[in-house]
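All protein chains of the complex are present and in place, except for one that has been dropped.
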Amino acid sequence: MKKMLAALLATTLVVASLVGCGSGNKETTAAKSGETTAESTAEAANVDGGTLKLSVTTGDGSTTDDKIPTPWYNRIMATNLMFRALLIADSDLTNPEPDLAESVEVSEDGLVYTIKMKEGLKWSDGEALTVEDVQWSIETALKAATCNSIYTSAFKKIDNMAVDGSTITMTLTEPYASMKDVLAQFAILPKHSLENADPLTLESDAFWTNPVCSGMYTLDELNVGNYFTLKVNENYEGTAPKIQSIICYFVQDYITAAQAGQADYVFGNAADLVEALEAMPNYTEHEVDVLFYKYFLFNMKGADGNENEAMQNVEVRKALIEAIDRATLATLYPTATVLNSGVPNSNEAYNGFEYTFDAEKAKADLVAAGYDMSRTLKICYYNNDQTSIDLIQTVVHYLEQTGLTVEATLSNDGTTDLFTTRNYDIGFKGKSAFSIDEWYTEYQSSDALFANVFGGTDEFDELVNNLFKATDSAARNEALKALQEKEQEVVYKVPVFTVGTYVFTSDKVVIPEGVTFCNPLYMCDLDFANWEMAQ
Amino acid sequence: MGETTSIKDSNKSASSSLFKRNVRKFMNNKLAVLGLVIIVVITIACVIGMIVGVDYGTPVITDMKQAPGNGHFFGTDTIGRDLFARVLVGGCYSILIGAFCAIMSSVIGAILGALAGYFGGKVDMVLIRISEIFQAFPQLVLVMMLVAIVNKRGLGNLLFIFVFTGWMTTFRMVRNEFMSLKNETYVKVCEAFGMKKSNIMFKQILPNVMSPIIVSTTTNVAFFILQEAALSFIGLGVADSTPTWGNILNAAKSVSVVTNQWWIWVFPGLAISLFVLAINFFGDGLRDVLDAKQQ
Partner (left out) sequence: MLKFIIKKLLMMIPMLLIISFIVYYGLQLTGIDPINFMVSPEMLSSNKENVEALRESLGLNDPLIVQYFRWLGNILHGDLGYSFDGSSIASVIAVRLPYTFELAGYSLLFSTIIGIGIGIISAVRQNGIIDYVGRVLAVLGQAVPQFLVGIILIQVFSIKLGWFPASNRVSPDATSAFADAFFHLFLPVLTLTIGMVAVLMRYARNTMLDVLNSDYIKTARSKGIPEWKVYLKHGFRNAMKPVLVILVFRIPALIGGSVVIETVFSYPGIGLTMTNAIVSGDYPVVLVTTLIIAATMLICSFMVDVFNALLDPRVRLGE
């Protein structure tokens, strides 16, 4: 019996010491395994330029592991290498240079776009890539169910498109200042393979198991549930890339993938991911300047006119925000910058207003506003990473401090629960925005998603349109200031902070000088042709 | 009437001496005693923690991810809540889940098993089929449906599902015992005297099946605690505002917690493992004492 107990104790200790403590020991072994893998890749590199390893997460339920994810929703590294746009942006996602297009001319009044395509472009299957594909892609994106709103809100402004030889002319109903930036993100898809597909289910068409590509790489093999590999696209007209093949694993989480050597490129903003990767000596960190908003939105009124009684009083909404210490919440993230409107505090257009934290005042204000304290306040959120869960729990705690009864629900399907079911008072959301403009488009009465919670009010429409039309910075700043005043007056949604995003690259890959990473959910010029595997 | 009382009395004294003998036998099994001690100590500690009202819910973000020490016996979790308090209160809920579900599912299993075994025939067939249907259901799907229907990830859901899907093993066992016991002479005698069927089933036969029921109830406590942890891990457990060992241990999902903040997962993990271990030891001891076949 004693022997048995002793053995039990010993086993437990051994396991605990193997996993938990002994961080010094850990580093040496990690470095060792790094060395061996580096050696083996170096060997391979001598033969064919090496293999880059990427990972795609499927753990959050947003992507499935039996096809290539559509580039019309999020742009990720793997699909960026397979599908190109007419233009390609710099790391700020602006100042686009020609890519598939040879030139894009904009008329003086900002209404007519003349796009001339490069000659002799080919898809990976040998078919010609023409203006027909461009026209089809833009028209289909407007009908597609899964499509990023930056495309739909821009393409809605297109009045007509005329095709002539290798030139396409788009006429807009009104100027849209960021049209070229949007075109630099929008992946052109092959009409000849997809024209018979239903736009509503385009992202699940069989095409995505064997796509026809326009980028440097094309699909080599898709192994459902496990990985897909990319090979160099022979029909790519630009400089051939040095890396000959890419493996993209379907994984449940990035940290394990990185630690197991399955990802040479990883990105994220959650505290645990950044902390874990910073602790790995074989990864280089690149901080990326992105507008990733985390924000609260109040469930005001449905498109059907159904009001949420409890949230109608603007003083209640203000008091709820006063009760939350956003600066402290920010410390949950590696870098998070508190802001008070869609415009970051550091931006010259910021109007200087601040939501301050004052628990006592919040308490008094709630009482003064006549809020029924016995009512349960409902919070709905959908990110299931540990940092988000931690954040919401802290928010619940803050609100409870003012005497409220609070219930937070983790939604399985954020879009449905926030905009269709609407069984909540405060929603918590994230948005990796393409630009500040995207924050304000959510207020438009034509935004069918947000019209479901803001009641389709048109009070912002004119102000937002002024922003779209503003071509010079003075007009733009003015438009932004007016929008900030308005949103701080009505308090429909309140940003908590923007979170800093990080890209990590392993030491198995050598990135050329001068490359700056952009928002990893969009596309920019990373000079990928000159990336190399370490020798 | 007088005679029956005296039989009862003699039964009583016989059973009390049997009880003493059993206790002695149990005390000789040191592992089982150790198990019992651990169970009692952990349960009492958790209940005291709950009664004293340790602060398990206040996040102190400036204190997050503190290693053990500095006023935090087990350290703090990812938003600076005291882990010791959480493990204590979580223990209350986990043990509650385990005990409640084990007892309830045994009660249901025993009643249905008695009915099926005693009456046999059609009743038996229907109940057996029902039990097979329940056994074939993936628990996960039931939990998901319930969460979606009542729109809440509450403790009640979990208790309901566990009881709902957990009674079949006891049911089978009790049914089989009843099948063989109902042909015993004493049952026939009772029947001949015109005793009520419910009396025969629950007052005469059931006491003879109690031992295996008690043993399986004990080990089921451990089973349900582990089950709760597994459901929490998949994200279908109790909402995080109600701490359980399972959802505290959930932090182990985050790889960086596993490698950098061992205390966040080791302590709840140890609590679960130790408690389950103790129950298994205790259950083994009980089986040795109570199970007639082993004697």
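We just call them A and B in the order they show up, numbering each chain from 1.
Criterion: a contact is a pair of C-beta atoms (placed from the backbone, for glycine too) under 8 Å apart; a residue touches a chain by one contact, two chains touch by 3 or more.
Source: prediction; values computed, not measured.
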Given B:Asn22, B:Thr43 or B:Gln139, the one touching the chain that is not displayed: B:Gln139
Option touching the unshown chain, where A:Ala257, A:Leu273, A:Cys380 or A:Leu521 are the choices: A:Ala257
Option touching the unshown chain, where A:Met161, A:Val314, A:Ala359 or A:Leu449 are the choices: A:Leu449
Option touching the unshown chain, where A:Thr229, A:Asn313 or A:Gln488 are the choices: A:Thr229
Listed residues A:Thr58, A:Thr114 or A:Gln401, member touching the removed chain: A:Thr58
Touching residues (missing chain, whole complex) on chain B: 129, 132-133, 135-142, 144-145, 148-149, 179, 222, 226, 229-230, 233-236, 249, 252, 258-259, 265, 269, 272-274, 276-277, 280-281
On chain A, residues whose C-beta touches the chain left out of the figure: 3-4, 7-8, 11-12, 15, 18-19, 26, 29-30, 33, 36-37, 51, 58-59, 61, 64-67, 145-147, 149, 152, 200-201, 203-205, 221, 223-227, 229, 247, 249-253, 256-257, 259-262, 303, 412-413, 415-416, 419-420, 447-449, 451-452
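Note that in this section only the chains that are shown with their structure count from here on.
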Approximate Å spacing (C-alpha centroids) for the pair chain A, chain B: 45
Parts of chain A lying in touch with chain B, wherever the complex brings them together: 1, 4-5, 8, 16, 19-21, 26, 253, 255-256, 259, 271-273, 275-276, 279, 328-329, 331-332, 384, 386-387, 389-390, 393-394, 396-397, 407-410, 412, 423
Touching residues (chain side chain B, partner chain A) in the complex: 30-31, 34, 57-59, 61-62, 64, 78-79, 148, 151-153, 235, 239-241, 251, 253-260, 262, 266, 277
